[in-house]
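Below you'll find the structure, written out as structure tokens, and then a few comments.
With one protein chain held back, the other chains of the complex are shown just where they sit.
As written, the chains take the letters A, B and C, and residue 1 is the first residue of each chain.
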Amino acid sequence: MEPKKNVWDEVVKGLKTWARVNSPWVLHFNSGSCNGCDIEILSTLTPRYDMERMGVKLQASPRHADILLATGAVTRQARERLVRIYEQMHEPKFVIAIGSCAISGGVFEGCYNVMGGIDQVIPVNAYIPGCPPRPEAIIYGVVKLLNSLLPAGSQIPAALPVPENTPEEVTTL
Amino acid sequence: MPENLAPKRFTIPIGPQHPALKEPGHFQFTVDGEVVTSAYVRLGYAHRGIEKAAEERTWIQNLYLIERICGICSHIHAMAYCLAVESLANVEAPPRAQAIRVLVAELERIHSHFLWIGVSAHEAGFETLFMYSWRDRETVMDLLEGLTGNRVNYSANLLGGVKFDLDQAQMDSIRKGVDFLEERTHHYLDVIMHDSTFLQRTRGIGVMTTAQAEVMGAVGPTARASNVKRDLRVEAPYSAYKTFPVQMALDTRGDLEARFEVRLNELFESFRLIRQILDNLPEGPLVARIPRRIPAGEAVVRLEAPRGEVYYFVKGNGSDKPERLKVRTPTICNLTSVIRLAVGHQLADVPMILAGIDPCFSCNDRMVQVRDAATDSQKMLTWEQLRQHGIDFYRSKAK
Amino acid sequence: MNVFLGISSLLIFPGGLFLVVSGLLYEWADHKMLALLQNRVGPRWFQPFADTLKLLIKEEIIPDGVNPFMFVGLPLVALAGALTAGLYVPLAGLAPTFGFPGDLIVVLYLLSLLTLGIGLAGANSLDRFSLIGATRTLTQVFSYEAPFLLALLGPAMVAGSWQIGKITAYAASHWLILTQPLGFLVALIGLMGKLELPPFDAPEASTEIVSGAMTEYSGRGLAIFNLGRAVELVVGLTLVSAFYLGGLSNPLWFLGKTLVLLLALVGIQSLLTRLRIDQTVGLWWRYGVLLVLVQWLIVILFRGM
Partner (left out) sequence: MNSQEILTLAEAIVGAWDWATEVSHPRPNQIDVKVTHLNELVPIVVGLRVKRLGYLCAIVGLDLGPEVNEMEVLYHFCPGDVVIGLRVRIPRQGGAVPSLSEVIPSAEVFERELHEMFGIEITGLRNTERLYLPERWPEGVYPLRKDFDPASLAAHEGGV
């Protein structure tokens, strides 16, 4: 028989996910990228795209971060630093592989010092393709990852008022 | 406190993951209190083995590989590679293509310098300048996107020419964008020369004398800030720089403030050049035919990237794959000199000194300078060994 | 009845809950104004609440080579210091709940208890960044503490008592910002030093020493330290505005005054580059102390006449 739904558990679980979804602190690690993706990540924090309206803040230490934005095909030298950084992060943690190098090694696939994608080293929750992906794509990827944590159907409130005449499919992320 | 950690001195690892570096580089600074006593760099985190990969790809496939050596100066790398291959096959790109290449190179220089102003302001802790300069940088990113379709890695080059053309509307939008950027650059130049707290972090810090810059082989704005006359666009003009000459922006003080001012003064030069190119863009085709098999031979090409002189060496053996491709990037020359400058400065100045040369590890990681034994940074060397090694190194070097 | 009133004033109204909530809201106001000055959109109003709640439910890791009792205890001590300081300060423009002659010194001591907690937390770990961060935090305490205290003692001298209640009563009648402008300036800048707002944020300069003393902390420890900082922001703002901007008044008008003060802080914050630790100490001991002593001289001469 399905356990009786205890209202108090529901509220606590809802509160927890609400907190995690609305304050995703981000850490960026470049494991051998051509820094095209890195400057796009930085430009998501600057005035035009500004991820802080979603609560995203670039953190300095892996201990403070929830999401690891990993870019670049993992080079042999950066490999064990990436693993150590991933282990230093506290649960619950997520990894987003940004750029085609992070997904599959991209144009550097097959180079002797490159291990290929990030998922060969640490588990990855979301992939954002592109060389480099546009800042909008990075924001879309992060928001999609956050939406996946919410119970089905609900979404993060759009941080900006959506102008009236925008077509339907644009507003539903 | 465990005993091996109660030393007078620490080794402060900066990197490979560090908010000061947007790319992986591992610097170890031994500090006595707040003063740096010895410094060395261990890079190689962004080394992907591009030179080997270039030997297994055809000339055309290499173009896409070369563009991704560095995300910020991808056009300069592609342009250098194309010039090298064209000189091997002694094909000359048509004048219109050369002018467009120089136009995109100058736009990229603006984009790279604005990016650099923001990053080094962020290193100094001046967030507002970081936010403002990156907001203005979006203008030049839009121009580049309008021209080539992509904000970064815009692959404008083809072997023998350029991929796109400029129509009147694009030219007007470039002119409008350049006017706005020029007015903003005046504002930033004023901020950098007069903002007292910013001057406290840049004036008289990381001073490099002309002799030091000469001996250490510093290149680009870092060298020009120490009055070393090295600018390939003036000394050895290539492609369209012959028809559109450029003046060199020089400074004599050689400290961080001078490096800021040289880069900003260079921007005015780029704005003037872009307007000049737009006014008299030569007519003609966009691409010259180039054979699939490039004849055997060697070619050396040197270009002025935003960070300094980039050197390309290509050797072909008549097949459709290069036999050897060598790239020497500007950051490695500046890095060896700047690491020696860090000694004696406060730890707080070190990120600013590193940012002063606008390091680009992705370019640079094809090559690096390692000074300490290949020890894993986590293994605790006894501090005494570390410090002694540092001091011996510098005493022998200074002889 | 009196016990119930005491407990509720401790826990609910001017004490714990109200103080923490207003601290977080002030922190949001600080970030939002800073973002607007940098023409960014800035965080939503519930951002600090989400941050604190998320940090509280994060996994707790106690790194090795660290004294676990201090690792867990120090954040609590820091928050306790800040909360008790809140009881003696006229929050929301109402008279302070408790008061005794000399409680101004106690409040300032309790506030620096928070900074001491952060310094010790940094020194208590193996991580080199927190060691450097701890030394910087403590050196900075010695730089702004003296001028800040002297600047606050200016109004105390004029009011003739060291009890906050009496000083604010005296300040209600005459606006001390007009008579003691230098003292107000040093108090304002001293507040920025105490809260480690840029340009005085060398102790957690992210681009040099990751996040200073807080590098090893995450989860509960970091959340409690951030709460302590937020409460310190409220207490500091109410203290300076109560002394210099005309004492007590109805809560809405008092809220306006503290927000204007916060706007001034944010304005200075966004204009200046982070100063190196030796430059901050030099600035305080060269100009801070000088200004405040000149202010004292004027006050003594003027009152003496």
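Here is the rule we go by: contacts are C-beta pairs under 8 Å (C-beta built on N, C-alpha and C of every residue); 3 or more make two chains touch, one makes a residue touch a chain.
Fair warning: this is a prediction, and the values are worked out from it, not measured in the lab.
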Contacts of the unshown chain among the visible ones are A, B
Missing-chain contact, candidates B:Lys52, B:His186 or B:Arg292, resolves to B:Lys52
Residue positions on subunit A contacting the omitted chain are 75-77, 79, 110, 112-113
Hidden partner sits against subunit B at residues 43-44, 47, 49, 51-52, 87, 215-217, 235-237, 297-298, 300, 302, 309, 311, 313, 315, 324, 326, 328, 332-333, 336, 365-374, 376, 396-397
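Here, only the chains that are shown with their structure count from here on.
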Whole-angstrom distance, CA centroid of subunit A to CA centroid of subunit C, is 34
The distance between the C-alpha centres of subunit A and subunit B, rounded to whole Å, is 29
Per the C-alpha centroid definition, the whole-Å distance linking subunit B and subunit C comes out as 43
Shared-interface residues of subunit B (touching two or more other chains) are 18-19, 131-132, 135
So subunit A residues touching two or more other chains come to 46-47, 60
Per the touch rule above, subunit B residues touching subunit C in the complex are 2, 5, 10-13, 18-20, 31, 34, 121-128, 131-132, 135, 195, 197-198, 200-201, 346-351
Given the complex, residues on subunit C that touch subunit A span 31, 35, 38-44, 46-47, 50-51, 53-54, 57-61, 129, 206-207, 210-211, 214-219, 222
As the complex stands, subunit C meets subunit B at residues 37-40, 65, 126, 128-129, 131-132, 198-199, 201-202, 205-210, 270-279
